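Note that one protein chain is taken out, while the other chains of the complex remain in position.
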Amino acid sequence: MTPVLELRNITKRFPGVLANDHINLTLEEGEIHALLGENGAGKTTLMNILYGLYKADEGEILVRGKPVEIRSPSDAIALGIGMVHQHFMLVPVMTVTENIMLGAEVTKFGPFLDRAAAAQRIRELSRTYGLEVDPEAYIKDLPVGVQQRVEILKLLYRKADILILDEPTAVLTPQEVEELFEVIRSLVAKGNSVIFITHKLKEVMAIADRVTVLRRGRVVGTTRPEETTEEELAAMMVGREVSLVVEKKPARPGDVVLSVRDLHVRDERGEPAVRGVDLDVRAGEIVGIAGVQGNGQTELVEAITGLREPEKGTIHIKGVDVTWASSRQFFEQGAAHVPEDRQRDGLVLSYPVRDNLILNMYYKPPFAIGFRIQEKPIEENARRLVQEFDIRTPDIYTPVANLSGGNQQKVIVAREFSRPIDLLVASQPTRGLDVGSIEYIHKRLVAKRDEGCAVLLVSSELDEIMALSDRIAVMYEGEIMAVIPAEEATREQLGLLMAGVRPEETSEKAQAPAA
Amino acid sequence: MSTQEKKRQEHNKEQQPAEAAKTLPWWRVVLDVALLPFLAIITALALSSIFIIISDTELLALWRHVFSEPGVVLSASLKKLELSYGALISGGLGNPSAIWDGLRTWIQTGDSTKLITSLEGIDRTLVYSTPYIFAGLAVALGFRCGLFNIGVEGQLFVGAMAATYIGYSIKGLPMLIHLPLALTAGALAGAIWSAIAGLLKAYTGAHEVVTTIMLNYVAFRLSDYMLTGPMKRSGFNPVSPPVEKSAWLPKLAPDPLRFHAGFFLALIVAYFVYWFLWKSTWGFEIRTVGANPNAARYAGMSIAKNFILAMAVSGALAGLSGTSEILGVNHFMAQAFSSGYGFDSIALALLGKSHPLGVVLASLLWGFLRAGATRMQSAADIPIDIVQIIQGMVIVFVAAPALVRMIWRIRAIAEEGETIFTRGWGT
Partner (left out) sequence: MAPGTLDWATIRHRYLRREQVLGIVYLLFAIAIWTLFLPHVEAGAKAKFGLNVVTGVKPIPVPDLVVPARETILLLGFIAAFMGGWQLSRGFKEPQALLAVLLVIFLLAFLVWATAGKSFNLTGMLASTVLRATPIAFGALSGVWCERTAVINIAIEGMMLSSAFTSVVIASATGSPYWGLLAAIVTGAVLGLVLAVLAIRFRVDQIIAGTAINIFAIGLTSFLSHSWLSVRQDLNAAPNFKPIPIPLLAKIPVLGPMFFDVNLIVYIMFALVIITHIILFHTRWGLRMRAVGEHPKAADTLGINVYLTRYISVTIGGIIAGIGGAYFTLGSVGRFDEVMTAGKGFIGLAAMIFGKWTPIGGFIASFIFGLADALQVKMAILRVPIPSEFLLMAPYLVTIIVLSGVVGRAVPPAADGQPYVKE
């Protein structure tokens, strides 16, 4: 049988990077083919080529045995290829119907939109595939899980039968992931073929018929889940043996450093995002906040670090009320913050490494005396930190924009970890990094804990939370569902809590914020 | 590396020529920095030939015969261009042989009149460039904070009004007190006027581009009112009383030359702006807010404070621009005393890459253009508005290096047109 899709020798170069190096891949009809690789391995680039967003430098694409040229997404759509992007391609201020029909509008009397007819078709599709969604709802009002359904409906509406799902589980709870897998299986059962992009081994084992592993833009191998193990796949993915666990000694918690009481915070749109959070973090422990993205973690961290004014409640650091403090005052209390979006908040990309390393200390001696900037101490500081934290940069004058993601994060870590701190708030500290950088940052976090620093870790990667935390707080819709000692926590239990299910048995230790 | 990351990298690679420069050999730096503005000017001047030709209605009529008598038409056009650009150069720089002649006469006979007249071109260039330096610095400083101050013209009027008032209303003060007082008044008035836009931006999100333009019109009406009412000199014309001699910027050359101390003041201020932006914590904050307001907030800087501060300093510089013109050249205020320095300043800041040194050089060039264009108007009958046409083109070329690259087929020009000042209308 001819495969529905075949990629031959696809090569793509970006300035200085070989993103895809002669990649071959086949997709059989009715198959779920996982594309596994760590961040930066070239998975997304490959799929963007397939979807007509990039142009390959070499190689050819065959759809149902015929060579095709895909120059734009329209070509891909015409060939029945559809893609759910990692970052959803939905217009928040438009309705579900408008988003789905966009580009393939149903019209009447010439150019006029026929929203009712389109909504009708969407309802039919919803029923057929069990993808419940209200066509009249605005995207901005829908939870991420439902938004993902809209994305899948978008493909089905266009009659796509080759479906590419790019990291579709990143924003879901373990239970929602199960539901998504059900949907995928039913799609395949109806004759569709699926390429499933991920960097999570467990998902590959759970859903894939076949798996192709990419590393640094090259295919390392193709295999079947039943013929391999997680460890083997991990080794293929990274190119060496990886220890999947973080080594750490038992925590010796000291005094409470960060104390949050009945905190309420609103988001940009004025909606309540954090509703009555109580939380304590002690010296020498890591408290991890688990939860699906968008459940108030961002706003909680912003409130603690002085970037967002809380509505009510209190925040104390070492007994000092910092509820209304600015981020300057937060830092002055001996606290540090590794922000969620490093390029947006943590760095000035156009500034050299040197200046980014003093970004929040520029006004203090020895970097400034009065209002005069002192060049010498700044350069000495930069040279020292570049060495100590192994930041790979040509020199300290290079703009951080020219560094890799991992090294950019190291600049932030160097800046935040190098001064005496009692509290560290780290938000998604390893997002988008390669395994080497992830290991490095995990080690540094544990080391900080062992020095007696209180660490608040927020991550949407459940594995990371479970590997690093001493206690785990699960956040759902702005509330802390429970705080559980890490050694007692299980994936299933955390998954239920992340989905808002409050099991009776966890409730008694959940409420008291561990006095 | 994610694609977004890559995109942002491309965005930011060229934003900091000063820092990035350290890794390049010096001649590459000079080439990188100077080639684009140079070609932009050349291109704009070349294209302005078209406007010079069409401005001459007789010549334009002659062009109807371009196919029958191409030689006549072309030679007539070339003659016109020669006359025009000749006037431009002699107006802006003077005639070298006349200068040499004057110098010789002066050395031989001690009679300096010839030399002085021959230096008029250079004198005009320097005098014109003085307000340009201040105004260009004003826009450049705003750019560094991510603010687009189009209100320099209005701030300049308000500054000039304040300086004029202090200049004529207080009598009998020694120069050492009166002059600094008048300068401070001009700077302060400009600062307050533009701080309004800063305040509105910081606390209500009103976009500075629209508010400063509106404030321009308000400033113009205000000066109309002042000059026809409270500040009117007795007599028919709507002009202010003359400024006391004690508030004049000292004149540094004999009549009819106009060169005054304002030029040196401008250079000192340019150095101060450099120091402020790169060697002080305030400047660090302003630049950080301009480069990445989110990171600035993260680092504990107040965006509101820096918006207001940057607008105020920018306005002070704009105010000084008007003030130097009043105290150094005019010595009284009239309704149309500024010939659009405020608008020219946008081109200057872009041309000078928002760096004080660049702004000074661009201002000298602009002073030359303005001086030359004045001569062009009298000698070749070309309206002085040609300067604005050239300006519009220069801005486009500087902001779109790809365009210049396309015209000149040169690859050496770095891509850097992507610096984004625009952050929508809201935040």
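Worth a mention:
Read from first to last, the chains carry the letters A and B; within each, the first residue is number 1.
Here is the rule we go by: a residue touches a chain if its C-beta (ideal position, glycine included) is under 8 Å from a C-beta of that chain, and two chains touch if they have at least 3 such contacts.
Only a predicted model underlies this, so the values are computations on that prediction, with no experimental measurement involved.
For the chain missing from the display, the contacting residue among B:62, B:103, B:206 or B:407 is B:206, taking the whole complex into account. Within the full complex, the residue among A:58, A:136, A:309 or A:375 touching the omitted chain is A:309. Set against the missing chain, the residues A:20, A:223 or A:333 yield one that touches it, A:333.
Seen from chain A, the chain kept out of the figure touches residues 48, 51, 53-54, 72-74, 77, 83, 85, 89-94, 98-99, 101-105, 107, 111-113, 154, 309, 320-326, 329, 332-333.
Residues of chain B in contact with the chain left out of this view: 3, 7, 51, 54-57, 148, 150, 200, 204-207, 209-211, 213-218, 221-222, 224-225, 228-229, 343, 346-347, 350, 381-383, 385-393, 395-396, 399-400, 402-403, 417-426.
Simple rule for what comes next: only the chains that are shown with their structure count from here on.
The distance from the centre of chain A to the centre of chain B, each centre being the mean of the chain's C-alpha atoms, comes to 48 Å.
On chain A, the positions that touch chain B within their shared complex are 14, 17, 40, 44-45, 48, 306-307, 326-331, 337, 339, 343-352, 355, 359-360, 362-363, 368, 371-373, 394-395, 397-399, 401-402, 404-405, 432. Taken in their complex, chain B has these residues touching chain A: 1-3, 5-6, 8-9, 11-13, 15-16, 19-20, 22-23, 278-285, 288, 291-292, 294-302.
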